[in-house]
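The complex appears here without one of its protein chains, the remainder shown in place.
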Amino acid sequence: MSRRVLGFLLELALPAALLIGYGLWAHRAGSFYFPPLDEIFRYFRELWLFDRVGSDLLPSLARMLAGYAASVVIGVGLGLLLGMYRPLRVAAEPVVEFLRALPAPALIPFSLLMFGAGNASKVFVIVLGAVWPILLNTIDGVRGVDPQALDMARAHRIPPGARIVRIILPGAGPRVFAGMRTSLAIAIILMVVSEMVASSNGLGYFVLEQQRSFAIPEMWTGIILLGVLGFVLNWIFLRVERRVLRWHRGARGLLAEHEPAAGAPSSLKKTPTPEKSDA
Amino acid sequence: MSLDGAATIDARRGTPAAGARLPPGRAGRLLASRRVRDLGLKVSGVLTVLLALELCSRVGLLSRDWFPPVTDTYAELFRLGMGRPLWVEIGRTLNGWAIGLALATLLAVPFGILLGSSPAAYRMSRVVIEFCRPVPSVALIPLAVLVYGVGLEMKVFLIVFVTFWPILLQVVYGVTDVDPVVRDTARAYGLPAHARFFRITLPSAAPYIATGLRIAAAIALVLAVTAELVVGAPGLGQSIVVAQSNAQLPRMYALIIVTGLVGWVLNMAFQAVERRLLRWHPSQRQEESR
Partner (left out) sequence: MLEVSNLRKVYGPDPHAAPAVDGLSFAVADQEFVCILGSSGCGKTTMLRCLSGLTPATSGSVVLRGKPVNGPPEDMAFVFQDYSRSLLPWMTVRRNIAFPLRYKGVDRRRAAELTDEALDAVGLAGRGDRYPWQLSGGMQQRVAIARALAYRPGILLMDEPFASVDAQTRSGLEDLLLNVWQRYGITVLFVTHDIDEAVYLADRVLVLRPPANVGHEAVVGLPRPRNQVATKQEPEFGRLRGELYAALDGRPVVA
């Protein structure tokens, strides 16, 4: 018990020290760019509880989620197709490799020309960036589905549609989720970037606008909110993944009676190659 | 027992095993013909996409106002490639990219080794790492502009801040993932600490570091282009915006293609390095046999 408390305190020591250190320094230094903590928090309360939630936070979230959802649907659907048919996969490979390597923000001008400055162009940019990790991981996952499970299904005359839903998709599930985790971070980044260019609301717009009018504490509140947003969305994602892929951790013998609280986070338990990360 | 019996029978009579059924020459020829067919598929895949875009533009399915025919874009690309300015822009983008990535590596590798070899240090910094990592990097662009202006320094700062995390995490994982049997063996043979580090820990962690670098390289390029695009630091991203605002569409698309090609080449190069370092790793061996 006391050991656990001690460990917990140890984990919190560094963040607390950093925060206190910054607070003391900012107070003393009186830097224009780095305002004291209490000032930032005062502005934060003024702006985000709940004045600008409807005007900036919600539109941002809606764009991000729409783009992310579209990326998942397109990535998984296309990944199944390319994973199952080798000729198609080989033919698509150079195009996919090129588009994946293309930094998505470079496509913002193209997207603006095509869709104008509305929501559609932002969602489009998010999809163009976030779809690739999902697509590539789904392809690998589909290819990695155990051939014996497929034989079993064929021997029992399971129709092809059910084979996809019941065997190929769950079998590729761990890889699909690995891709979705990477894509989530990309979707948030592209949400911010697309709002920094030709936009009239949203968190990205807000942060850049405050900086341009030298409203420094306000800018900081935006940055902090974005950080919290990234952290929370990631946390929700990991919860969902944990639940959906319970069988996977169980099958690999990782399901302990109690989850280790202080061990390496699950995100560290990666083999070097299997994940195709990208941003 | 019967199992052993079966094995010796095989050995004595030289039964061809499943894999050896094809004589090596024939297998090689089959593989070669497959490779040629794959190349054909790849080329036709690219051509199909280009042809479809060209047709859409010529027929008017995609408006000429914002999507010129692909042939125009490629003509412009060719023109740009012959001139000097394009290479200057590429150089500017890559300059920030390289400095940022190098600095991040210099910072992240020693830190990662420290955190990887000391559980207490890892625990202490866990919350900070877990909190900083998912923060959308681009949120810091305004801050970076405030502090460093719109030049190279701003780009480098952003790239260092963002690429530090993936490299750090891969290094930590690589250092902690040394095969315990190997580690014990080294200790049993009385290898001194520094030899254990250079002969065992570092080589085992190298492929992980390479993976971290590949991921970081891609992110760094995204950030470089983003910084150029959003705040107008000189480089490829900025020239895309300039081409767009001057309504030079073929040039804009040509520059986008160039950006993609830069990303692609960097990715290929890092992948090649990674594959070399990873040759011994089981996951790689499996992939090759597939």
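When the chains are written out, they are named A and B in that same order, and each has its own residue count from 1.
Rule of thumb we're sticking to: a residue touches a chain if its C-beta (ideal position, glycine included) is under 8 Å from a C-beta of that chain, and two chains touch if they have at least 3 such contacts.
Being a predicted model, the structure only gives us computed values, none of them experimental.
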- Out of A:L37, A:A149 or A:A198, which touches the unshown chain? A:A149
- Item | Sole contact to the chain not displayed, among A:R166, A:R212 or A:R239 | A:R166
- Query: Contacts of subunit A with the missing chain: which residues?
  - Reply: 146, 148-149, 151-159, 162, 166-167, 170-171, 173, 247-248, 250-251, 253
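FYI, only the chains that are shown with their structure count from here on.
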- Task: Write out the stretch or stretches of subunit B touching subunit A in their complex.
- Result: 38, 41-42, 44-46, 48-49, 65-67, 120, 122-128, 130-131, 134-143, 145-147, 166, 169-170, 172-174, 176, 207-208, 210-211, 215, 218-219, 221-222, 225-226, 229-230, 236-237, 240-241, 243-244, 249, 252-253, 255-256, 259-261, 263-264, 266-267, 274, 278, 281, 283-284, 287, 290
- Task: In the complex, go through subunit A and note every residue touching subunit B.
- Result: 7, 10-15, 18, 33, 87, 90-95, 97-110, 112-114, 143, 185, 188-189, 191-193, 196-197, 203-204, 207-208, 210-212, 216, 219-220, 222-223, 226-227, 229-231, 233-234, 262, 264-265, 267-274, 277-279
